[in-house]
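First the structure, in the form of structure tokens, and then the observations on it.
A single protein chain has been omitted; all remaining protein chains appear in their positions.
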Amino acid sequence: MSDNDSIGKQMYRLVEELYPICRSITGNGVRRTLEIVSRSTPMTIHEVKTGTPVFDWIVPKEWNINDAYIIAPNGEKIVDFKKNNLHVLNYSSPINATLPLEKLKEHLYTLPDHPEWIPYRTSYYQERWGFCLSHNQFIGLKEGDYKVVIDSSLSDGHLTYGEHLIKGETEDEVLLSCHICHPSLCNDNLSGIALMAHLINYLSQQKLRYSYRFLFIPGTIGSITWLSQNENTAKKIKHGLVVVCVGDPGAFTYKRSRDGNAEIDRAVLNVLTKAELSHDVIDFYPYGYDERQYCSPGFNLHVGSLSRSTHGCFPEYHTSADNLSFITADAMEESLNTYIAVMDVLENNKTYINTSPKCEPQLGKRGLYDSTGGTHTNDKNFQMALLWVLNLSDGSHTLLDISERSEIQFSTIKQAAAALCGTDLLVEASPSG
Amino acid sequence: MSDNDSIGKQMYRLVEELYPICRSITGNGVRRTLEIVSRSTPMTIHEVKTGTPVFDWIVPKEWNINDAYIIAPNGEKIVDFKKNNLHVLNYSSPINATLPLEKLKEHLYTLPDHPEWIPYRTSYYQERWGFCLSHNQFIGLKEGDYKVVIDSSLSDGHLTYGEHLIKGETEDEVLLSCHICHPSLCNDNLSGIALMAHLINYLSQQKLRYSYRFLFIPGTIGSITWLSQNENTAKKIKHGLVVVCVGDPGAFTYKRSRDGNAEIDRAVLNVLTKAELSHDVIDFYPYGYDERQYCSPGFNLHVGSLSRSTHGCFPEYHTSADNLSFITADAMEESLNTYIAVMDVLENNKTYINTSPKCEPQLGKRGLYDSTGGTHTNDKNFQMALLWVLNLSDGSHTLLDISERSEIQFSTIKQAAAALCGTDLLVEASPSG
Partner (left out) sequence: MSDNDSIGKQMYRLVEELYPICRSITGNGVRRTLEIVSRSTPMTIHEVKTGTPVFDWIVPKEWNINDAYIIAPNGEKIVDFKKNNLHVLNYSSPINATLPLEKLKEHLYTLPDHPEWIPYRTSYYQERWGFCLSHNQFIGLKEGDYKVVIDSSLSDGHLTYGEHLIKGETEDEVLLSCHICHPSLCNDNLSGIALMAHLINYLSQQKLRYSYRFLFIPGTIGSITWLSQNENTAKKIKHGLVVVCVGDPGAFTYKRSRDGNAEIDRAVLNVLTKAELSHDVIDFYPYGYDERQYCSPGFNLHVGSLSRSTHGCFPEYHTSADNLSFITADAMEESLNTYIAVMDVLENNKTYINTSPKCEPQLGKRGLYDSTGGTHTNDKNFQMALLWVLNLSDGSHTLLDISERSEIQFSTIKQAAAALCGTDLLVEASPSG
């Protein structure tokens, strides 16, 4: 990795490297993925035994696969896992048989609406075998006997996930969670993995108020497993985001937490709105990715999900078209920067006290009018930010409240608070740490 | 009454039978009306003596009428109560006299804007006599002496009303109230009487959580009388609707209760919205029908009013054009079904507890994915309803809350809750009965 590359290009290259690996909810694909990410990003790898009860569920068998293919009646290998791992029904049980076309068809999955694309299909909780292929290939299949081989195994083993904690001044945590169980799909969710890795690298170099917990987990069963084994830790989580589909160049989508107007919801919307990033906002609903588990009523964590195009709503979703050309380095870098801006709001969203609350203090004699001459890009805005911070710092407004009410960017409000803290006029309400 | 007829046709036929009767706030017209309804619908008839004090009012004299007409100078009977009882000013004092046209005109009421129609006019609390006629007839009247006869009586007697209580599991009551004091007007309010009769018949055959109280009363003085004599019973009323103008084919109108967002208001709007019935919603105002009394500040009951066209806002209102051709069997049946759907929401609007609130439970192993195969019309909706009920059943959301937030029909939410109660996943929060 060249240090001269833009962050976006580095993210893209990580996705490129991870793309060929066949992942599932368990197995060596996940292990290999986490190893690669670990090379440049610190992480602890956890292994949880098959059969471990996790709330209403049980950790499933480990799935591994060497090869899978179909040989046509004419001897040609027409569907080949080694060319694209989407060809095998993910978590497929092993098979080695010869079947007539009619029987084979019961195990084939296609996308008639997108006849060039291979669908991504899974069968985790019902033992099945199957192949996915393009609809064009499917309709060309001739009568005859087909040899099918899936050289996979389902056996006792482990569920593997990665975890990293950056300790901040307080034990209060921000959770960032991405699913790592999808095979060769880029936006969903190699983009999320790459963003999390680079966010770890970035935040590790900052002085932080919150502790940040990163989970690289298989979808659903992974978050259930983690929550089941970390109930006390979960209580420390004050804010969180599920990181998915952050690589395509579409508009942002923010799905609110179950509570709907939690600080994380307001922080994300503040960033998207003030930065004038085009975006949609959708209310929480109990479907989607791991926010379903974090927002289950027994936890009700303040966890939302910040994506680009919404999963399930773009045609490439869960198909072979979610490939390396569907995502861009620029989009990934913009997504990362947006996450960083959200974390910046959380980090700095404190409450201050105006120590001179009766009438306005004289800013001129403290050099706060002068200071606006050249150091700030938008002087008038900065001047108004000073007045807003003074006016609302009565102990019942955070900087996010002030940014929302004044309609001034959070970063400007933060700068104004910092400038005022440099005088005798403003102090933090109850300093953390 | 043929059992093969649709409910709407049965309702229409009841209106037809009641239409010719001359009703007023007291007297034999009301008694005859209640007798006819009682033939197929159980009801207790109450008689309250003239002169009984009821809050700020006094039960008025009983009014009865045999005949009324005007004889023109040429000897022709030109206005005849026996042809249309709207011709007499309702509650008119008796008269037998001969007057010149000029004097007579002081006692005549017409509708210049609808010259073919006879208006409906009353004078309950000021003794007067008068006739109502079409404006066309009025302008054709020639000079000369007219003989006027109103063979009515105003004397001590009783105020008559009907009442029926269906006992449910709890003493909490739902009130349904219609006024029965209008003479030959179909929509206002024979349609309300017919709807209430059939709603009694329907609910009598159900297992009910609430008790249902039905009042067939003269407008204003009737509800004042009932409330005055049943103050303790009134405290049991948790929800209620005033049933008026439910027979015309116009859009629905819902007038909110005084509190504005009571459970009855939300239940009605849920039904109208989710069923995509075109409708208007109007805020409470202290005018209209008996909701004025139920929502007076000393009671402040949660009583709204669900109509088709709003009283006072359709041209036929309080005229001879509110006749048998203004209402339809279909509209009445749709109104009845809408009332039934509202009662269904009230009956089933309970709070449940997800007994497995940490992460989602595994629905598949309980057959709740399978169950969606063919038994529900809208499978995906049902699946989402299961997830919503689980997610929000934390003890602080009723099924109506869940329907509103999920935007899924209440009936689907109810089905989902029932399916989950059939497993180990959901229990009622505090079972009634």
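All chains are identified by letter, namely A and B, in their written order; residue positions are counted from 1 within each chain.
Simple rule for what comes next: a residue touches a chain if its C-beta (ideal position, glycine included) is under 8 Å from a C-beta of that chain, and two chains touch if they have at least 3 such contacts.
Note that the structure is predicted; figures quoted are calculated from it, not measured.
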item	value
Full-complex contact with the absent chain, from B:223, B:362 or B:406	B:223
Contact residue for the chain not shown (choose from B:41, B:64, B:270 or B:293)	B:293
Contacting the left-out chain in the complete assembly, out of A:156, A:330 or A:394	A:394
Of A:142, A:207 or A:358, the residue in touch with the unshown chain	A:358
For subunit A, the residues touching the chain missing from this view	354, 356-362, 364-365, 384, 387-388, 390-394, 406
Missing-partner contacts on subunit B, residue numbers	55-57, 125-126, 220, 223-224, 227-228, 231, 258, 283, 285-287, 292-293, 295-300
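Definition applied: only the chains that are shown with their structure count from here on.
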item	value
Subunit A on subunit B, rotation in degrees - Cα superposition, rounded to nearest 5	120
CA centroid of subunit A to CA centroid of subunit B, Å	55
